[in-house]
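The other protein chains are all here in position, but one chain of the complex has been omitted.
Letters A and B mark the chains as written, and numbering starts fresh at 1 in each.
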Amino acid sequence: METTKKPKKTSLLRRFRHNKPALIAGIALLIIFTMVILAPVFTDYGPAKSDLANRLTAPTMAPGEAVGVTQPHILGTDQLGRDIYTRLLYGGRVSLNVGFTVATIGGIIGVILGMLAGYFGGWTDMIIMRMVDVWASSPTLLIALTFVMILGPGQKNLILALLINSWTLFCRMARSQVLVIRSSAMVESGHAIGASTNRILYKHIMPNIISPMVTTYILELAHFINAEANLSFLGFGVQPPDTSWGLMIGEGRKYLTQAPWIVIFPGLLIATTVLCLNLMGNWIRDEFDPLAVKL
Amino acid sequence: MGMGKYIAQRLLFTLFVVLGISILIFFITHIVGNPVDIMLPLQATDVEREALTKALGLDKPMMEQLWIFLRDFSRGDFGISWWQNRPCMEVIMDRLPISMWLILLASMISVVCAIPLGILAAYRPGSILDRVVTIFSTAGICFPPFWIGLMLMLIFAVKLGWLPTSGMGTWKHLVLPAVSISFRPMGHLAQIVRFEMIQQLNALYAVTARAKGVTEMTLLFKHALKNIMTASLTMIGNDYCKQLGGLSAAVEVVFGFAGFGHLISETIENMDFPLLQAEVFFVAIIVCLINLLTDILYAAFDPRIRY
Partner (left out) sequence: MEETKQKPILSVKNLGTSFFLREGEVKAVDDVSFSLNKGECLALVGESGSGKTVTALSILRLIVWPPGKIVSGEVNLDGVDVFSLPMKEMRNVRGKGIAMILQEPMSSLNPSQTIGRQIQEAVEINQGLKGEAAKKAAIDMLGVVRIPSPEKRYYNYPHELSGGMKQRIMIAIALACRPKVLIADEPTCSLDVTIQAQILRLMQQLRKEIETTILFITSDLGIVAEMADRVAMMYAGQLIEILDVYKLWDAPAHPYTKGIMGSIMAMKEGGRLSIIEGDPPNLLHLPSGCHFHPRCQYCQDICKTQVPAYTDLDGDGKHWVRCHFPLRKDK
């Protein structure tokens, strides 16, 4: 068994190369993330720069008519003549920022709680898991919306609101993983040689729950990008003139019949990002599943 | 057997959850924000502020306010909606039933489509058919439902003119919103059915059944289908609760559908505290009742479950 450990790393990369959907998804995500993060490099327009002379321009390859910029409106313009492609890049910053922040903070809280519950059991476990149960049968979205109402809309408040529902899945996952590993021999032997609880958690339990956690993280990230879009669409997220993918659809839907491109492209981008994340997540899960099959 | 006792237990749990959520909402609305600041314009005088504070009972000690709040709730008195100026109960009763029907219709659409799709995929894992179903079901989850709604509207209402773009009144008005809502649960359910079905077809009892000469069709529909019902039911119940708890709002807004989700969104835009409290209360109760219902249905599908 030990002999198989070494070639595993290289073969993992090779497997990634051979899994076409995962490979395409990975490349697509890389492109999207790069373009969004380095938005100003990829466009000459400003995200909020309106150009009323060219409002509701259909996607075109003809050079732009704004002063000093010749970049074509490849994805058209919106009701204020703003370049859709540019706004997609800048809007993506908000969408991805919210998604990553919520998934990361929620993940950290959830994993810590889940590991505590799984490792200590007894009262700790009962209290934490009862909390998760009550949470599961509560209208958490409504509670989140209550926060939005009181704190007012905006990116930070939206993150706070989404955090409410972000830790439970991580908590359950971490707990079940810890339970599996806690019963295994290495923890017992760890106790036997007098290793401290911290050391056991860090050295033995952490590495083993990482791959399911990575899967959960990626799938939750996808989920929160969608959730952000949903709330921004309703106008509870960032406020104009800032934008996010969801808000672009929300603002553009009034012009659906005249200028459907305002709505179509942000939707496609949300779906592509979320789909690629899902494909990656599923691939990682299958790849580390010992029962997975070579097809 | 212990069914009555079990239901009583669950109802007690429901009461506990609803009470907890009501108190939570009370504190969120009364401590984090001050209703008076929100209701009055910025230039309001101190006299006006004091008058409103008194009228809302906000000058009393916090515990007394909480007590009054809970007492009124237990009597079914949810106060007056600030925005609509009529009892919250009335406002909610105008909007809740139609949304419950809409979401039920969406659930039914997703069940009718997802179960055959999931079974088809599970029948030959790894086949082209399986891949197509997997991509389709993943896509169902990935596209934002409100965007699906807009696209359906563009195609079937604007371009083809088969169905109305928005509003309510006839069954035709329900079709597009219900279909838009159904994509998400359909994708999830198809994945769950596929996964569970593969497990069932690889279970030892399936070997026993095949060894005695049972055909694959009989195995699928007479043996395995019943065994995947609990997982499917859980998923559908959960999704119903989520949709009713505000997830359907965006789709309802798209189609100008005056349902409960739309109401939630309007409540927040209008900062209507009493109405939001009442909405949370209603959703909490419905969520608990649906969980109870699915628990009871489990017993019908799985003889090992007895309460």
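Some notes on this structure:
In this text, a contact is a pair of C-beta atoms (placed from the backbone, for glycine too) under 8 Å apart; a residue touches a chain by one contact, two chains touch by 3 or more.
As the structure is a computational prediction, the values presented were derived from the model and not from experiment.
Only one of B:M168, B:V214 or B:A258 touches the absent chain when the whole complex is considered: B:V214. Within the whole complex, the absent chain has one touching residue among B:W67, B:W101, B:Y205 or B:F221, and that is B:Y205.
The chain omitted from view is touched by exactly one of B:F13, B:F156 or B:F301, namely B:F301. Within the entire complex, the positions of chain B that touch the omitted partner chain are 125-126, 201-205, 207-215, 223, 226-227, 301-304.
Just so it is clear, only the chains that are shown with their structure count from here on.
Chain centres here are Cα means. That of chain A falls 23 Å from that of chain B. On the side of chain B, the complex with chain A involves touching residues 17, 20-21, 24-25, 28-29, 32-33, 126, 138-139, 141-147, 150-151, 153-154, 158, 241-242, 245-247, 249-250, 253-254, 264-265, 267-269, 271, 276, 279-280, 283-284, 287-288, 291. Contacts from chain A toward chain B in the complex involve residues 134, 137-143, 145-151, 222, 226, 229-230, 233-236, 246, 249, 253, 256-257, 260, 263-264, 266-267, 270-272, 274-275, 278-279, 293, 295.
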